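Sharing a structure with you now.
Complex shown without one protein chain; remaining protein chains in place.
Per-chain residue numbering starts at 1, and chain names A and B are given in the order in which the chains are listed.
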Amino acid sequence: MKHSLIVTLLTDFGISDIFVGVMKGVILRVNPKLSVIDLTHQIPPQDISAGSFALLGAYRYFPRGTVHVGVVDPGVGTNRRAIAIRITEGYLVGPDNGIFTEILFHSPAIEAVELTESRFFATPNPSKTFHGRDIFASVAAYLACGTNIHKMGPLIHPSTLIQLPLSMPIEEPDGWRGIVRAIDRFGNLITNISGKLMEKQSWEVSLNSKILPIVGTYSCRVPGDEMALIGSHGNLEIALCQGNAQLHFESRVGDDVFLKRKHS
Amino acid sequence: MKHSLIVTLLTDFGISDIFVGVMKGVILRVNPKLSVIDLTHQIPPQDISAGSFALLGAYRYFPRGTVHVGVVDPGVGTNRRAIAIRITEGYLVGPDNGIFTEILFHSPAIEAVELTESRFFATPNPSKTFHGRDIFASVAAYLACGTNIHKMGPLIHPSTLIQLPLSMPIEEPDGWRGIVRAIDRFGNLITNISGKLMEKQSWEVSLNSKILPIVGTYSCRVPGDEMALIGSHGNLEIALCQGNAQLHFESRVGDDVFLKRKHS
Partner (left out) sequence: MKHSLIVTLLTDFGISDIFVGVMKGVILRVNPKLSVIDLTHQIPPQDISAGSFALLGAYRYFPRGTVHVGVVDPGVGTNRRAIAIRITEGYLVGPDNGIFTEILFHSPAIEAVELTESRFFATPNPSKTFHGRDIFASVAAYLACGTNIHKMGPLIHPSTLIQLPLSMPIEEPDGWRGIVRAIDRFGNLITNISGKLMEKQSWEVSLNSKILPIVGTYSCRVPGDEMALIGSHGNLEIALCQGNAQLHFESRVGDDVFLKRKHS
């Protein structure tokens, strides 16, 4: 794979501290020509599952060879492995704790290594509290510059990578039961129900026992109207006309959403 | 115009989601050498007017040829047009909903096109919910690389572009009535009264019937003192010595501010 010179960062570090800036310093020390792109640093602290879903939504939009660093890492400093994975589209670098679960479901690991070669680290003696800086940023920078992943440490079998349980909609007699998988800044409820599931059939969407009209866009006539649509993640979303569906429905990640077949 | 290889982004997307990161991925897929600069992503959701004012404050500080993408887009997926505009300083790309109103008042459109040529989009079939990703980011990247705007779609007459009502101070017998046009992170109240209006005459500034001393800098002697000054936007601002004028005056965007001629 041609090297991309692009590294993306996704963390739960927030933006009030210097953690993210320091990771970028480490990356630019490897090669100042690298481009570093923030996916988001607002993953809720230690919420590996939210990180996995965010990475899934982003990775496919980047140039081939892009290196995605995902650091939601409550196990930093323990014996959890530090890993790099090659997939068709590029590379994934981070802790072996399931943060790449959803990307790997859609784009399986071609090969994976445990990061043990400290000459690619920011320091030969990594701290026990900040592998984002001491290991992942630096390794990602080398990968983005074309260093072969095999040099980073021993190959490990992809089947040994830690996986989170996948949150998939469950088939029911009259349709599917999904969940609110994420909530965006506008309060839109993004479900785990793929828009593809909804093709070739008419459906009824319901949340909190309310049936929601399925529409094509966020635009709408009556402020406050409830609606369901296929959002930019390609999944079923629940939104409120010029409003905030999260507040309106008092919804949380994990709430049930139902999809029932319509009988014409 | 020489191409700049610079794209700026202004949106109401916030930074908790991956929307902005995904737009950057799309831009780097067009050309990984492009620089992408965030203006802000914290425009209040769907507040086109706030977006217009923020763009006005920023565009003139960038190199010639810079492409500014503005996405506050409640009408995404409807028949509102997607547009690109050439101005003296560079390009503007976004929805045709008035978001460029204030820039265009100061730097009129030289030419404008409707974005219809899908070969410059991120996908031939744009979603109905995220034109920032599927149309604007990609078109902006091509413009920043030097692609001629004429290739992006048919020319449209600048007079047909949607315009927001301009918020200008209103002349009154003894001076001007303006408004609080924006409030910054420090709580400073930025008015729509240009500092140029205030040259060659002495004035009295008042808010909530309180007369405020006009000073030269934010520095001050007594914490909590009220003051008025020409701020970095070049407009009259109202501030509080080492404090937050927004909280102190209980002000909101749209509140009246009065400028009265002083009779010596």
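Quick note on the criterion: contacts are C-beta pairs under 8 Å (C-beta built on N, C-alpha and C of every residue); 3 or more make two chains touch, one makes a residue touch a chain.
Every value quoted in this text rests on a predicted model; they were computed, and no experiment measured them.
Undergrad: Can you work out which residue in B:Ala122, B:Ile135 or B:Leu229 touches the chain that's missing from view?
TA: Hidden-chain contact among the options goes to B:Leu229.
Undergrad: Among A:Gly25, A:Pro158 or A:Gly195, which residue is in contact with the omitted chain in the full complex?
TA: A:Gly25
Undergrad: With respect to the chain omitted from the figure, which of B:Ser4, B:Ser127 or B:Ser167 is a touching residue?
TA: B:Ser4
Undergrad: With the missing chain put back, one of B:Arg185, B:Lys200 or B:His263 would touch it. Which one?
TA: Among B:Arg185, B:Lys200 or B:His263, only B:Arg185 touches the chain that is not shown.
Undergrad: For chain B, which residues lie in contact with the unshown chain of the complex?
TA: Contacting residues on chain B, toward the hidden partner: 4-6, 8, 10, 15, 35, 37-42, 54, 57-58, 61-63, 66, 184-186, 216-219, 229-232, 237, 242.
Undergrad: For chain A, which positions touch the chain that isn't shown here?
TA: Answer for chain A: residues 13-22, 24-26, 28-29, 32, 36, 45-46, 74-78, 122, 127-130, 133 touch the chain left out.
We adopt the following convention: only the chains that are shown with their structure count from here on.
Undergrad: Can you compute the centre-to-centre distance for chain A and chain B, using the mean CA position of each chain? Integer Å is fine.
TA: Going by mean C-alpha positions, chain A sits 31 Å from chain B.
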